[in-house]
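The complex appears here without one of its protein chains, the remainder shown in place.
On to chain A.
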């Protein structure tokens, strides 16, 4: 059987609980009311930005577990990733919680790739409780991919603001009364030749369009089947390109479409094109969207997290930016 990256989960694994943590600037986000924990300090009380980054992820994991009355030793797997070289913040958080750990790198699409793999482990019967998540921290990521923030360099209107946030989801076999994972699609790495790391939205839009169209045609679905189709962090520039691209492929109504990055900071101009980062999609999907599914406002959603698969070295050498988008379909029965 050739699946071409399409996944279906007959047992419909559930997202039993979620945990979301965020930094001080994220209080400007209209979504912050649904975050579980907010730090008053960008470094989360730790000595370095990267240690603060690890703390964000660790607390999100612990919050998600505590909501299902579990401790780390009850969990079978931890699937997590971030954007720092070799994913050290996720590695350190995994050391602290001590859950068997699979580090994942799908850049900002890790929020969804981790859920899909956790759902596969659950579907196979190998996992009764898996924690999936991703995180980002503004200062650590901006320093690595652009400039140290202390340098105070100018950012253009197409540039995005890396969020300081982490999101984790506790994934279990099917349970009643919580959102469950029905289908998914792993994305293809798409490279349209973009080279500007200050315009990631435009680079990622083709990957999101490709994954959406493959998901819809592969699973015989149409865009109107969903209460919400939410991309990860395309932001203002990338989201409008994305809508144009899927518009050319027959999708006409965009009422149920939105982008987590574009809406993250409520469109405030100081955040330029909007939010980005591995914590961007994770913290919205696992707070706002999860809550609205629990309240049955949304019954079927399609989350398409987008990621730019560049390294600081690759773009400095003038290479293009390959991008990816993974999709997961959640339903509330």
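Simple rule for what comes next: a residue touches a chain if its C-beta (ideal position, glycine included) is under 8 Å from a C-beta of that chain, and two chains touch if they have at least 3 such contacts; residues count from 1.
Everything that follows uses one rule, which is that contacts and distances are computed from a predicted model.
Asks: Using the UniProt record as the reference, specify the protein name of the hidden chain from among "Methylamine utilisation protein MauE domain-containing protein", "Sugar ABC transporter permease", "Stage V sporulation protein AE" or "Fluoride-specific ion channel FluC".
Replies: Matching the unshown chain against "Methylamine utilisation protein MauE domain-containing protein", "Sugar ABC transporter permease", "Stage V sporulation protein AE" or "Fluoride-specific ion channel FluC" yields "Stage V sporulation protein AE".
Asks: With the full complex in mind, choose from A:30, A:156 or A:247 the residue touching the hidden chain.
Replies: Touches the omitted chain: A:156.
Asks: Which candidate, A:55, A:70 or A:138, sits in contact with the chain we can't see?
Replies: Only one of A:55, A:70 or A:138 touches the chain omitted from view, namely A:138.
Asks: Could you please point out the chain A residues that touch the chain left off the display?
Replies: So the residues of chain A touching the unseen chain are 25, 42, 138-139, 142, 147-154, 156, 196, 270.
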